[in-house]
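This is the structure I want to talk about, given as structure tokens.
Of the protein chains in this complex, all but one are displayed in their positions.
Chain lettering (A, B and C) follows the sequence in which the chains are written, and residue indices restart at 1 in each chain.
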Amino acid sequence: MNKFMAKIVVLIFALVLLSPFVVNAVRGVMGSSATAIDLVLPESGECVKDKEYMRANHMDILKEARVKTVRDGVRIKDYSLKNCQTCHTNRDEFCDRCHNYVGVKPECFECHHFPTSKERKERCEGN
Amino acid sequence: MERRDFLKLGGIVAAAGAVAPASSLLYASKVESKNGNKYGMVIDLTKCDGCGECVSACRTANNVATFPDEKINNHLLRIAHVKSKFPNSQEQAIPLMCMHCDNPPCVHVCPVKASFVRKDGIVLIDKHRCIGCRYCMVACPYKARSFVFKHHEGSSNPEVPKTMHGVVEKCEFCVSRVDHGQLPVCVETCKKGVMSFGNLNDKDSQVSRLITSGRVHRVREDLHLGAKVYYLGL
Amino acid sequence: MLSTCYTFSAYFAIVIFVLGILCKVWKYAITPNPLKISLTPAPTNAAGVILRVILDASLFNSLFKSNKFIWLGGCALHLALLIVVASHIRFFVSPVPELIMLLQTFLQSIGIFIGAIFLAPIGYLFIRRVWVDRIRFVSIFADYFILILLFCIGLSGITMKYFIRPDLVAVKTFIMGLISFSPEPMPTNPIFITHFTLILILLAYFPFSKLIHSVGIFFSPTRNQIDNSREKRHVNPWDR
Partner (left out) sequence: MKIYFTKIDGKSKGMYALLAVLAIIAATGMYATYAMFAQGHYITGMNNQIPWGLPIAVAIYCIGLSAGSLVLSALSAVFGQKEFKPFARIAVFVAALLLVGSLLSIILDWGRPDRLMLPFLYLNPRSIFSWNGFLYSSYVFICIVYLWAMFTGRDSWIKPMGILAIIWAVGVHSGTGAIFGFINARELYHSPLASPTFVTAALSSGTALMILILVSTFKATGRFLDNRLIIGLAKLLGPFILVVLYFVTVEYVVRLYTPSTSEPTSFVLFGGNLYTYIFWVGLILLGSIIPCIILFNPMTKNSIPWIMFASLLVVIGVFCERLIFVLPGQIFPLNLFPDMEMTSDFMDGVITWYQVSVAEIAQGLGILSIVAILYIVGLKLFAMLPDEARHLDHEL
């Protein structure tokens, strides 16, 4: 292979290897902290566990609660998805924002009702 | 006895020992309740005129998948009109639902234990686990189960989850209402007092008194499934 | 302190990784081919050669011809690796592409099995190295090291996904900060730190390890040469 071709090949490899940086540069977020997201947390009160634990492990708590509720009929406040929704009222700004950000698709609200803020707004306007 | 025969005998005994626990799986198991409750229902057909109010209340309260095509439309509770083959015989309206058997075939066939009998005797589907194979629908003698054939909104009652496309739903005695000390929707809706719901293990409960008061029947008692929905005047 | 340390190490590792690979690529690209040594039957035009290299890099044809069992294990390992790496794209792009989301829903149910498919062949290769005298004789430290490294990376990854979960948002924020040159604090989950450290070691070591076969396969003269020795005279570069 001659030198010119070799340079092109190296360039192609460089592009592939640096693609995460390139993609970010093209999207125009280079050098800014626009990548970090803010969660809208409820102002008041305590959750069933502390914030750090909930961030990392809420899915386990929900799954355990789900099994206990469905299979054993344990319907206490701490095991209730509806009880979560009394404080965390905004699905878009609480659930979806993180899940979309890290690419996780929970199936909870395909069946359980948790209005998105759009639905909430429509319902208010409707009334 | 020679050594050879002894070994043979030992083998047979060992094989029998291995088979015995397995064979116990094939026999029916008794439903044991932890807190002593065993829920059941008594339907007094002499009072039922088949108005269908319980059915529509059930549909709304449980977000039942409703489609215009009757073949895929789901039913948790339905009213059957039954008539004997004698001439001039009276047509009888019979509310039908999941009979919450003690030995439910649907639970026996479920490959993932998504269908199960709760400790208080209510037969439930864990819809988080159901794989949608529909074996339970084939196995149920009462046609109590429906498959959700397509996505549906089903948000008539936000308090209760709907059932997603691809899994099976059925009557669950409105289990979340029961757990909160309320009656199932159909029982509460019926003004004529056709249905009564309660604890079968409690001698003084209304259902127990009704069962001992007269001739109660269950649908297809010949199958020995131990259904917990009893009919008066069937 | 931890964050600063790791941010610098990360950039250091990435620079070594990228420069190292580019140097290797340059070296491979300018290495002269004195002879036509394409492994026949070989394609007789450029398009055929491209197809052949792609097929060889994706289906491992030559391995298939030599050892079916190793081929099967190799396919499983590389396919699992591909799926796992593809699902990691969600930490590098925001918003997450639809295709990756689809893969993600798939992995939510069977991810642990993909992980097992990744780990099992590595375990097999390690045991083979220790067990078979012939192979143990030719093994050096690097051979064991790379297997242990990959195994630990996979194991820590599975641990993170299923047992000791880090805060995923913090993880993504940290990684997005790295690739957009606006450093964010490092998540403090010990398993994540282990996973990340091992990845950095892998990145820095990659260009000098046997894993460079992933680049080298494209420069393998027996595969990337056109079989046209009669049509076009091949001149040895230093005979020109």
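FYI, a contact is a pair of C-beta atoms (placed from the backbone, for glycine too) under 8 Å apart; a residue touches a chain by one contact, two chains touch by 3 or more.
Everything numeric here is computed off the predicted structure, so don't read it as measured data.
Asker: When the whole complex is taken into account, which chains on show are touched by the absent chain?
Answerer: Those shown chains that the absent chain touches are B, C.
Asker: Thinking of the whole complex, not just what is shown, which of B:75, B:100 or B:228 touches the missing chain?
Answerer: With B:75, B:100 or B:228 as choices, the missing chain is touched by B:75.
Asker: Considering the whole complex rather than only what is displayed, give the residues of subunit B touching the chain that is not shown.
Answerer: For subunit B, the residues touching the absent chain are 22, 25-26, 67, 69-75, 78-85, 94, 96, 105, 108-114, 129-135, 137-143, 146-151, 165-168, 219-220, 223.
Asker: Take the complete complex as the reference. Which residues in subunit C touch the chain that isn't displayed?
Answerer: 64, 105-106, 109-110, 113
Basically, only the chains that are shown with their structure count from here on.
Asker: Can you work out the whole-Å distance between the CA centroids of subunit A and subunit C?
Answerer: 29
Asker: Using CA atom averages as chain centres, what separation in Å is found between subunit B and subunit C?
Answerer: Here subunit B and subunit C have centroids separated by 54 Å.
Asker: Just curious, how far off is subunit B from subunit A if you go by their C-alpha centres, in Å?
Answerer: 38
Asker: What residues on subunit B touch subunit A, complex-wise?
Answerer: 116, 118-120, 124, 126-128, 155, 158-159, 161-164, 175-176, 179-180
Asker: Taking the complex as given, what residues does subunit A use to touch subunit C?
Answerer: Touch list, subunit A to subunit C: 1, 3, 5-6, 9-10, 13-14, 17-18, 20-21, 23-24, 29-33, 35-37, 39, 52, 55-57, 59-60, 98, 100-105.
Asker: Touching subunit A in the complex: which residues of subunit C?
Answerer: 17-18, 21-22, 25-26, 29-30, 90-96, 100-101, 104-105, 108, 165-173, 176-177, 179-182, 184, 189, 215
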